[in-house]
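With one protein chain removed, the remaining protein chains of the complex are shown where they sit.
The letters A and B name the chains in turn, as written, and every chain counts its residues from 1.
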Amino acid sequence: MGGGCRVYREVLRYSTSEGFQVLDITSDVESVVARSGVVEGLVNVFARHATAAVVLNEGEPRLMSDIVEAARRLAPPGGGWRHDEIDDNAHAHIGAILYGSGVTVPVSRGRLMRGTWQNVLLVELDGPRPQREVVVTVIGETL
Amino acid sequence: MGGGCRVYREVLRYSTSEGFQVLDITSDVESVVARSGVVEGLVNVFARHATAAVVLNEGEPRLMSDIVEAARRLAPPGGGWRHDEIDDNAHAHIGAILYGSGVTVPVSRGRLMRGTWQNVLLVELDGPRPQREVVVTVIGETL
Partner (left out) sequence: MGGGCRVYREVLRYSTSEGFQVLDITSDVESVVARSGVVEGLVNVFARHATAAVVLNEGEPRLMSDIVEAARRLAPPGGGWRHDEIDDNAHAHIGAILYGSGVTVPVSRGRLMRGTWQNVLLVELDGPRPQREVVVTVIGETL
C-alpha cells in the first residue's frame, strides 16, 4: 500500500417502531464502503444519538432479543436513576454508553474485514423514533 | 472530497477532585478540531489511563451522577475482586473497560458530527488525580 488517503461519508437513516429494537444494517454499511472507492483503510459507523448504539454481533433473531434483554438487566428502566426525574429514559442513556455509540472496522480490498458473525447492528434503546441517523465514514487508500 | 489527509494532535489535561466524577470536555475537543484545519475526517478522543474513560452522552448533571451510579452498580468497589489484594481499585479498571478508553467521532465541515445530546465526557473512576491526559487526534482532509 502507499499513496494518498481519502475520506468518504454517507448518512444512513432509519425509523424504529419499538422501545427496544435491534436493526441489522450490515448491507447498507457494506454498500457505502463499496461506493467509497476506498480499498484499504477503516470504516467508522456512528449513531448520532445518546440513546441508541451501534455494535458488532450476530444478526440472529434470538440473540438480537438477548441484546435487548441484557440492556434491560444492566441498565433497567425505572432503576432509580436521577435523570428519570426530568425525563424517563436514563436507562437508554446508560445502555448507549455500555454498548457504545459506534464501531471502527478495518476495510480490506474494498470490503469490511469483519468476522463471519459480526454484523453491524443499530440498537434502539428509547424508541420508537421517526429518524435515527447513522454516520458512515470511510478513510483510507484508493486504487 | 479528495486529495491528501493530515494528522493533528493535542493533549488535554485535567485534574479531578473526587473518587468518581464526570467532566464535560466537549468545548475543549471542539476547539482542537477547529485548530486542526481538518474539514472532513475523524476525531479520536482517548484517555491515557486504565481507570478513567471517555464516553459520549448528555452533559445533564443528574445523568452525570447516574453514569457514576451505573459504574458503581456494575463494577462495585470492594466487590470481591482479586486485583484488590494488591491495589484497591479493581472496580475502576473494570469500569474503564465497560465504558471504554476512547471514542471516535466523525468530523464534517470542521466540526464534530455529534448528536444534540452527545457531549464528550471524561469519566474519572479512581480519583482524585492531579493530572488526567486526554489525547485528541484529528485525521482527515484539509481544504
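Everything below uses one rule, namely that a contact is a pair of C-beta atoms (placed from the backbone, for glycine too) under 8 Å apart; a residue touches a chain by one contact, two chains touch by 3 or more.
All figures in this text were calculated on a predicted structure; none of them were measured in a lab.
Residue-wise, the contact with the chain that is not shown comes from B:74, picked out of B:12, B:39 or B:74. Across the entire complex, the residue among B:5, B:22, B:107 or B:121 in touch with the chain not shown is B:5.
Residues of chain B that touch the chain left out of view are 4-9, 44, 46-51, 74-75, 81-83, 85-86, 90, 93-94, 96-98, 100-102, 104, 133, 135, 137, 139. Residues of chain A that touch the chain left out of view are 1-5, 40-42, 55-58, 60, 62-63, 65-67, 69-70, 74, 98-100, 103-106, 108, 113-115, 117-118, 139-141.
Heads up, the rule we're going with is that only the chains that are shown with their structure count from here on.
The geometric centre of chain A is 19 Å away from that of chain B, both derived from CA atoms.
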